[in-house]
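A single protein chain has been omitted; all remaining protein chains appear in their positions.
Up next, subunit A:
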């Protein structure tokens, strides 16, 4: 029984799932445009420091979220698939933390042994 189910993909039900109104796509498209314009304005107005960083990251995450959730239909996918795809990249953040620490150390040794010049 379980195996019979396992081999029976059901395209019809699936196709129905991914039918969303065009209006939704146009809305997301518009939002992506606006968010990109905001990102660009952050640079245009020359904002600096933590303000620049937080704005850039917020706009980036909002854009990425909209693309993945709506354009790539992740919002309507099976929960197992959502977690299988979204959780592993989150672990990359651990790698990021490691490399930030490593980079700071490399910079420290460069300054200590070579001075400010390369």
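The definition used in the following text is that contacts are C-beta pairs under 8 Å (C-beta built on N, C-alpha and C of every residue); 3 or more make two chains touch, one makes a residue touch a chain; residues count from 1.
The rule is simple: contacts and distances are computed from a predicted model.
Going by its UniProt record, the hidden chain of the complex is named "Cytochrome bo(3) ubiquinol oxidase subunit 3" among "Thiolase family protein", "Acyl carrier protein", "Cytochrome bo(3) ubiquinol oxidase subunit 3" or "ABC transporter permease". The chain not displayed touches subunit A at residues 1-2, 4-6, 8-15, 18-20, 22, 25-26, 28-29, 32-33, 36, 39-40, 42-44, 46, 52, 56-57, 59-60, 63-64, 67-68, 70-73, 77-81, 83-85, 88-89, 92, 95-96, 99-100, 102-104, 106-107, 110-111, 114, 116-118.
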